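What follows is one structure encoded as structure tokens, with my remarks underneath.
Just one protein chain is left out here, and the rest sit where they should.
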Amino acid sequence: MSLPEIAFALLAAVAVVTAIAALLVRELVHTILWVAVFFVDLAAIYFLLEAPFLGVLQLGVYAGAVTILLLFGVMVTRKRIFSREAATGIGPVAVALALLTVVFVGTGLGELPQGEVTIRAYDPSTLSVNLFGPNGAWLLLLGLIMLAAVSGAIFLVREGRE
Amino acid sequence: MDALAMAAPFAPELVLLAAALLVFLLDVLGVRHLEALGAIGTAATGTSLLLVIADLGFGPLGALRTLGASHLDAVPAPGTAPLYAFSSFGLVFQGLFLLAAFLVSLASLSRPSHERGAAVFFGLLLLATLGMLLVAIASDLIFLLLAIELTSIASYILVGYTRRDPRSLEAAMKFYIIGALSSTLSFFGASLLFGAYGTTNLYAIRASAGAVGYPVLALLGFGFLLAGLAFKTTLVPFHAWAVDVYDGAPSDVSAFLAGGTKKIGVFAFFLVFLGPVLYLRGTGGANPFAGPPFDIGPVVQVTLAVVAVLTMTVGNVLALLQREMKRMLAYSSISQAGYILIGVTIGTAPALAGATLQVLAHVLMKSGAFLVVAAVAGLGVGPLIDDWRGLGARRPALSVAFALMLLSLAGVPLTVGFVSKFVLFSAAVQAQGLFVWLAVAGLLNSALSVFYYGRVLKAIFFDPATPTPAPSGAAMGAAGPPPLGAGGIGYARAAAIGLIAVAIVALGLYPQPVLGAIQSAATHFVAGGA
Partner (left out) sequence: MTTLGPTGFLALSSALLGIGLFGILTRRNFVLLLISIEIATNAAILNFVYFAAFAPSAPLGISGQSIAVVLVGFAATEVAVGLAIVLALNRAKGTINVAEVTELKS
């Protein structure tokens, strides 16, 4: 195995373990910690895939902002609504369904080119030309989504007089 | 001038965006009257609707036409991958979306005017409608999914709009979780398609699928997309959330969800499964999905057919068991999605026209029914069907309008619901083979639905009124002074309901002009446009 392959295997193992741990630990604050590790780990995978811009974005948005938001949500809603206890009756069904998904998607594996492939690197300027040029409509739509989300979220949490 | 010419085709979308921004701006400036903001919303959706009708080439509105006839149904040059394209079929759906938004916006002018947050209500209504319009012009998977998300995010908030009412917020939460799950599945499906074909453009995917067939990755991608869109369209087995959401949401928003936003899933089905991707164009319909490495056409069609029959039946049977009006209407809405899916399954031009007409009928009937529920709740009638007893004597006009909507839902002749089902089922019979059974299943389900609609009509017109206790303030949610006019219903809401009732009968008696436009658009869609 080459060095990048070993690195990827390690990072992938960490991603799977942290994702499972985040959903299984008893204490919600620990969950957030595991999720933070998961997000940082994914950022490392993006760097490995020579997508440094996405790696930085992952660190800033996911490992930074989303983690803080989740932590905030845990603090504010703690033990007020939603049972803490995790499992419900459909545990085995869910596990089976999840495994089935993995198997299904895994069958696509055989289609990919086997063996080692050179990773295509894009420098951030090419990315930005694409993002603001031919595919600019995606960013416009994202902006509209954020407009709706921000105005709605402010409305929902504002302490207004009725 | 160049920028103006570039922006002109987007006039309907830009009107909505400008109105939404204006509403938010006025809110910041301190103009918070529900009537003023609502008038902007109603005017914008109405204007946009006129612009879309003009773009479709409706003669008398020719002066308003902003989209050149040459742009309509233009096939993009090979090698280009546009994110959007204007098709007459898409414009027809834009018109339907705008019709739903206009009716809901008009009726919402009669919401209690002491309510806080009118700007958010109408602003998000406009943004959600904008998302729906963008869905109808999408020709790229990511553009399509992001436009769906714009509508979804705005409607999560709209469902929780009565933010002091835990029922409304709980419905918003359920809607949010299901919506987020479905968008995740859809994006995962899109990522697999991107992996299989190296593009997310629907035209390019179609071209590659013609060349390299359907690798396993692509099949999985279509599967995930099917699941994600099925959530949005409330197809069985992904339907359970819809009842709780429609039940808990404010009734005006339920009208918008059932009559409006749900239909974007239908259009996405057309785009993804019949449009540039798995399209049968040019194959003479003999073996539509044939292609290396193996033929997936029958698999897709059988899956869709089974889902359609299940959706119709499950929705109808569960509707039969409901005692609450809104839950009954929600289940009937699920079964209607099954009828519409018949059109997607068959995929011929007449079937597409029938499905589109069914969507139009459903926009009128279901938003109308939920608007009546909102009006009746404002009169202090409880949520149970039994609470509606004797309404026919107390409010004859309102009851007759509601009866028309239910009769149309059941597919009784002289209503638009009959015409749409007739066109749809005869298309199924025309397509022959196993499709005939789809028509049979649809007819049996229509017969079944007569029972529960009939039960409601019996309660309204023939059962003696039960003395209803005065509604308590808490049970009514934000109980304020009733809106002025039309006996406590509000002029605007009465106008919206009246318009719908007239349209149901008018289209039932004389559907030719609308049917003709829909048929020609569907033929374009099948023949080679977008």
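Order of writing sets the labels: A and B. Residues in every chain begin at 1.
Methods note: contacts are C-beta pairs under 8 Å (C-beta built on N, C-alpha and C of every residue); 3 or more make two chains touch, one makes a residue touch a chain.
Bear in mind the structure is a predicted one, so any value in this text is a computation, not a measurement.
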Contact with the hidden chain (one of B:Pro9, B:Gly41, B:Gly123 or B:Gly160): B:Gly160
Subunit B residues touching the omitted chain (full complex): 142, 146, 149, 153, 156-157, 160, 163-167, 169-174, 176-177, 180-181, 183-185, 187-188, 190-192, 194-195, 198-200, 240, 243-244, 247-248
Residues of subunit A in contact with the chain not shown: 2, 4-5, 8-9, 12, 15-16, 19-20, 22-23, 28, 31, 35, 38-39, 42, 45-46, 48-51, 53-54, 57-58, 61-62, 65-66, 69-70, 72-74, 76-77, 80-88, 90-91, 93-95, 97-99, 101-102, 104-106, 108-109, 112-122, 126-127, 130-131, 134-135, 138-139, 141-142, 145-146, 149-150, 152-154, 156-157
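Just so it is clear, only the chains that are shown with their structure count from here on.
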Whole-Å gap separating subunit A and subunit B, where each centre is the average of the chain's CA atoms: 31
Subunit B residues within the subunit A interface of the complex: 17, 20, 24, 81, 83-84, 116-117, 120, 123-124, 127-128, 130-131, 134, 142-143, 146-147, 149-150, 153-154, 156-157, 160, 163-164, 192, 195-196, 215-217, 220, 223, 478
For the subunit A and subunit B complex, residues of the former touching the latter: 104-105, 107-108, 110-111, 134-135, 137-138, 141-142, 144-145, 147-149, 151-153, 155-156, 160-162
